[in-house]
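Only a single protein chain was left out; the remaining protein chains are all shown in position.
Chain IDs A, B and C follow the sequence of writing; residue 1 opens each chain.
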Amino acid sequence: MTTVALKPATMAQALQRAMRDAMAEDPTVHVMGEDVGTLGGVFRITDGLAKEFGEERCTDTPLAEAGILGAAVGMAMYGLRPVVEMQFDAFAYPAFEQLISHVAKMRNRTRGAMPLPITIRVPYGGGIGGVEHHSDSSEAYYVATPGLHVVTPATVEDAYGLLRASIASDDPVIFLEPKRLYWSKAQWDPAAPAAVPGIGKALVRRTGTSATLITYGPSLPVCLEAAEAAREEGWDLEVVDLRSLVPFDEEAVVASVRRTGRAVVVHEANGFGGPGAEIVARIQEKCFHHLEAPVLRVTGFDIPYPPPMLEKHHLPGVDRILDTVARLQWEN
Amino acid sequence: MTTVALKPATMAQALQRAMRDAMAEDPTVHVMGEDVGTLGGVFRITDGLAKEFGEERCTDTPLAEAGILGAAVGMAMYGLRPVVEMQFDAFAYPAFEQLISHVAKMRNRTRGAMPLPITIRVPYGGGIGGVEHHSDSSEAYYVATPGLHVVTPATVEDAYGLLRASIASDDPVIFLEPKRLYWSKAQWDPAAPAAVPGIGKALVRRTGTSATLITYGPSLPVCLEAAEAAREEGWDLEVVDLRSLVPFDEEAVVASVRRTGRAVVVHEANGFGGPGAEIVARIQEKCFHHLEAPVLRVTGFDIPYPPPMLEKHHLPGVDRILDTVARLQWEN
Amino acid sequence: MTVQELPGAGASHRSTPPPAWRPRTDAAPLLPDPEPYRVLGTPAAEKLDAALMRRCYAELVRGRRYNAQATALTRQGRLAVYPSTVGQEACEIAAALVLEEQDWLFPSYRDTLAAVARGLDPVQALTLLRGDWHTGYDPREHRIAPLSTPLATQLPHAVGLAHAARLRGDDVVALAMVGDGGTSEGDFHEALNFAAVWQAPVVFLVQNNGFAISVPLAKQTAAPTLAHKAVGYGMPGRLVDGNDVAAMHEVLSEAVRRARAGGGPTLIEAVTYRIEAHTNADDATRYRGDAEVEAWKAHDPVELLERELTARGMLDEAGIQEAKDAAEVMAATLRDRMNAEPVLDPMDLFENVYAEQTGRLREQAEMLRAELDAEEQS
Partner (left out) sequence: MTVQELPGAGASHRSTPPPAWRPRTDAAPLLPDPEPYRVLGTPAAEKLDAALMRRCYAELVRGRRYNAQATALTRQGRLAVYPSTVGQEACEIAAALVLEEQDWLFPSYRDTLAAVARGLDPVQALTLLRGDWHTGYDPREHRIAPLSTPLATQLPHAVGLAHAARLRGDDVVALAMVGDGGTSEGDFHEALNFAAVWQAPVVFLVQNNGFAISVPLAKQTAAPTLAHKAVGYGMPGRLVDGNDVAAMHEVLSEAVRRARAGGGPTLIEAVTYRIEAHTNADDATRYRGDAEVEAWKAHDPVELLERELTARGMLDEAGIQEAKDAAEVMAATLRDRMNAEPVLDPMDLFENVYAEQTGRLREQAEMLRAELDAEEQS
């Protein structure tokens, strides 16, 4: 047993470290995107990589997202392991055709001959006061596309571990980075980062008996806060952090809901057709006789992302979560 | 009461007629897309429109889907009512950014000052032996995007009525045309087409008491066939045709499921994160105490669309629907 | 020995290529001049229109002051973010001035100044950047499209609008603005191609300010100039000194005239420089040196014009002071008005998603209404 020097680190630092370690270990790992080189990215997530590994390993590309992802496809075809940064959620949309028609399908359409180990990092979600097109929660599009993994960390440790696992994956991974957690801090030792978990395992972040909150990414801290607040109301809430939307850890979710008998899914993305719908659909199928109440959702409204001055009303907050928990038919 | 001369007409003809009538009535209606003019479209849906209304009203554009939709946005900003044809489902993807970041949001971001009455016709779905990228069921992407209406006809009459309603709508409409029903026929009088229904109303296509099949577009005929076959098994199935996924006619669906107590959602799109998930999530919420069994889904597998020689295994068929109905906990 | 002299080699084995072969237009007139077009400080300045130039000067001074005020507002927390056009005012002003009432402007996210110079209320122009509603004005009122954040996506809109106006027989020109970085996007390509094929009355103005955030032009393109891109679409390309408002005005006017007369689109590259950081949130020292910035400061658009006009006796101290005073008034008014906290109604979130509220939006609106009521009561 060694003592490690835990220091407060931000999620941004952990992500940077994950790329750095991956690049140091594997010369085929290449980082590319808009402003990722000299500037280190608009969020500074790639800070220092160009300096350490050269511009050829951490490349400022021309400003064209389809071109970036398309070029990454070609690089992966040749055996490289590109890590692509999309500058903001909504700026990944120009690359949609490359993503759906090639990235997601290439392994399948070549019968396994040509897997594409591409990690696509997408800073996503709101709560940072960004102007329009800078706060979309676009995960529904990715989740509905077979062939993609969809991963999203909610903690500093997971940011490192899941990004390492994503880069190591032989499949394309949409790696969703919750923007507003970039500067969240935790005790974490960058010199001895935690073991890399595989992709696809959810974690119970808080055990409880009354009901299960199922969430991921930016909504995890909100759910944990809600669970604390719920104690006052007499509810002991369990909180499950999905960590990956695809693969979806059905076992973990079902096990928790069977225990508690009630569930609320929480995410920032619009509710209608959002990832929460799938989770609800599976829970009601697999836990039908265990449910004391319908599975409810707390999500962003079904509206385009609002302007900064109104976003607090749109985002799932503690009160709205508690109001929803209150609707879980406790009287029965 | 007048007698109308009903003749067998195809869905393709009804769609053509809808555009023709709309163009004749309203000079601001413009049809545009790849090959829609001289050729009349690869499915001949725009056949004759360029001849009748001139190339300026039915325009062969350059081959660039983002450009087509982007230009349509500008035309709509100036007061025209563009009807855009995307040649195939997967070829709408290049226009994704224009769709998500402008078309869906323009009314909202201009606080109502600039609505975009654009109809985007997308031939979708499989079952026609098309090579890859020609058979996607892409509705999940549209359904998850606030600001878009998503409409899909399953009958000849609805093809006409819903397309007229879509063109008349002041909001952008994704009009999904089930390719494999283009040549389906019905008795229909093109000279006196049925009244135009509004967008957003589901229809019970078959009443029944045992369980409800909820479906739309290309899967409606399959569900009706399954309902017929189910009689042999002793089940009397109700079949609801959604006709529009957004707005979603929750009332009609909930009313039916409350009556029957059991439901299966059927669509071709991949199951995971597909539109069926939302429908299931709402049913379990609104019909919780009426449900005798979990709501199940019969959907395309969670795989990239398969090659023609295997597509029959992928598509929801009568047997798979009946097998699923059989799993609705009849013993209880 | 030529092929004709070969035994058996006659007309029979040669074929005349079908006529579709011939290039349909001559490329030469499409090519930009090798050097950016300049007026100020050159013999062409002879013919300057004094009234117009005084107007330009006043607008430049006002524009510079507007930039300074907007940046100050970010420091005071009154604006969330501001992409400055210090150094680029000549482009912004000229773009606004060359348009007629009925014409349309399609600005990028950086071009609030052009919108303001066209007559838009600066508070409305800054709504987006303040964190208030996305578009603070009715685009149809001033014929200014919403500021476009997704780069280059506004260009096909401009083409479609100009095309629609032409189909309707209306006398409308659309001027679309984009940055050097934006020229790399697919939408740039598709828009220019559509414009040329349709001969739409559009003018594309690229402000090449040297950088796309941190990425210098050399990493963005290997083209001789961005104006050279025009030839690939069959439209003329013009290269112009973007800090020379007289040159900008002349070249833009000519392109607008050409478009108005049915002559089709033009691509204009204005060579300029972003003196300040990308936005107030950016740190430009990470990617460029002071020397470069200083070199460009010496080629300042406001000073260039001021020196020319002063030298020519078209402008005196009083005139300069007058322009500055007017700018100060504008700045003070803007500051005061921006100090008033905007009042937004959260219930508006559910408006204008669709023409008619859908059932699910009504449900959500009710939920928020109840939450707000509860909040009020507590």
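Worth pointing out:
Simple rule for what comes next: contacts are C-beta pairs under 8 Å (C-beta built on N, C-alpha and C of every residue); 3 or more make two chains touch, one makes a residue touch a chain.
These numbers come from a predicted model, not from an experiment.
The hidden chain, counted over the whole complex, makes contact with A, B, C.
The hidden chain makes contact, of the residues A:20, A:109 or A:243, with A:109. Screening C:112, C:127, C:154 or C:221 for touch with the missing chain picks out C:221.
In the complete complex, the residue from A:35, A:97 or A:268 that touches the missing chain is A:97. As for the chain not pictured, it touches chain C at residues 1-3, 6-9, 12-21, 23-27, 30-31, 34-36, 38, 40-43, 45-46, 184-190, 193, 196-197, 199, 210, 217-225, 228-235, 241, 243, 264, 271, 273, 292, 295-296, 298-300, 303-304, 307-308, 310-313.
Remark: the residues of chain B touching the chain excluded from display are 34-35, 37-40, 42, 60-67, 90-91, 93-94, 129-134, 271-272, 301-304, 306-310, 313-314, 319-320, 323. Residues 30, 56, 61-62, 64, 66-67, 69-80, 94, 97-98, 101-102, 105-115, 146-147, 149, 169-171, 200, 246-248, 250-251 of chain A touch the missing chain (whole complex, contact as defined above).
Keep this in mind: only the chains that are shown with their structure count from here on.
Among the other chains, the CA centroid farthest from that of chain B is the one of C. Chain B and chain C have Cα centroids separated by 39 Å. Rounded to whole angstrom units, the spacing between the C-alpha centres of chain A and chain C is 36. Centre-to-centre separation between chain A and chain B, using Cα means, comes to 31 Å.
The residues of chain C that reach two or more other chains are 133-134, 150, 186-187, 348, 353, 358, 360, listed in rising order. Residue positions of chain B with contacts to 2 or more other chains are 66, 94, 97, 101, 105, 108-109, 146-147, 246, 248.
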